[in-house]
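A protein chain is absent from this complex, but the other protein chains hold their places.
Our next item is subunit A:
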C-alpha cells in the first residue's frame, strides 16, 4: 500500500530540502555518467589488441661511439648473435619501437602525382624477420625476402620497390579491398611502391593517434648513427633473455651506448596518461557517489528525527514497522527518480558540450541508464539504515513526547 498522494503533498511542503537532494543527485548523475563514458573509452583504448606478443618482446636501442662505424656490418653481426641466444624466437632491426610514442610518418597516395588528400601512415624500416619477431599475422600476399632489402646511406633516395601494409591502411588506400598487388606513392611521387603483403593489424608507434593502425613496413636499413632491434623471447623467458641480450651485445661490441627495455614497460608508459585519467575519474565518481550517499543519509536522518512524533502517531494509529520503513524508502525513491530524471537531461547537455568542445566520447543511453540505476540503488541503500531505524521509534512517542 503506497501512500503516494499524501506523501507527495507532504514532500511538497518540504520541497527545498527535497529539491536540494534531487539536484545533488542530478548533478552527480551528469558528472558520473560523463566521467564513466570517458573511463570506459580509455579502458577500451588500453584493451585494444596491439597485434603483438607484447609480453615477449624486448626493445634495444644503441648508438656507436665511433664516427665511421660500419652500421650494416654491426646489424648483421648483432642479429646473428641475437638469434643464437637460447630462448630467442627471432630478432629484427627497426627504425622505431612499436607503441613507444616516437616514430616516423608520412602521407601516401593510391595515385601518382598527388599533392593533396592521401592517407597518413606510420612507417617502419625493417626486414624479413619483422613478421615473426612482432608476431604478425600475414593475411594476404608474401613476406619480404632478402632480395627486397635495401641498404641506404643517409642522403640517398630511400625508396623501396615493395612494402607490406596493415589491412586498415590497405582499406584506407583501396576501399574496395583489392590493395594487394596495387601500388602507392609518396606525395608528388611518381615511383610506385608495390603492396606485396597485408598484415591483419599493427597498432604502430603512437597509441593515442587517431589513425593508430595505419602502418606501412618498408624493407630497408638506413646507415644512420643509431639503430634499434626488436627481440622476441619464447613465452615466459623474456627476463632471462633480456639479461643475455644485454650481456652478449655489450661483449660483442662494447664501444656503444645501449638501452634495453621490455615492450611492456614502453606500452605502460604510453598509456600512462590514460591510466591516470581512468584513476582520477574513477576516484571522482566514487567520491561524488559517496558524497551524494552521505547527503541522502543526512537528509533521511534529519527528516526522521524531525518526524519522530509523527512516526509514533502513525504507529499508534496502526502502522507496522514495515509500513514506517517503506514510507521513507518510497519517499527517498520519489526524490531520487525526480533528481535522476533531471540528471539525465543534464548529462545529455553536458555530454553535448564535452563532445563538441573537448572531443570526448558520446554518452550512450545504456551507459546513462546504468549510471542512473546505480545511483537509485545507492540512494536506496543510503536511506535503508535510517529507514529501518525509524521503524524502531516506539509508538509510545505519540503519548510521551510533548
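In the analysis below, a residue touches a chain if its C-beta (ideal position, glycine included) is under 8 Å from a C-beta of that chain, and two chains touch if they have at least 3 such contacts; residues count from 1.
Note that contacts and distances are computed from a predicted model.
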{"item": "Candidate names \"Acetyl-CoA acetyltransferase\", \"Competence protein ComFA\", \"Putative ABC transport system ATP-binding protein\" or \"1,2-phenylacetyl-CoA epoxidase subunit A\"; UniProt protein name, chain not shown", "value": "\"Putative ABC transport system ATP-binding protein\""}
{"item": "Omitted-chain contact residue, chosen from A:319, A:337 or A:355", "value": "A:319"}
{"item": "Residue in contact with the excluded chain [from A:132, A:275, A:310 or A:333]", "value": "A:310"}
{"item": "Selected residue (touches chain absent from view) among A:101, A:189 or A:395", "value": "A:395"}
{"item": "Positions on subunit A contacted by the hidden chain, ascending", "value": "1, 3, 5-6, 9-10, 13-14, 309-310, 313-323, 394-396, 398-400, 402"}
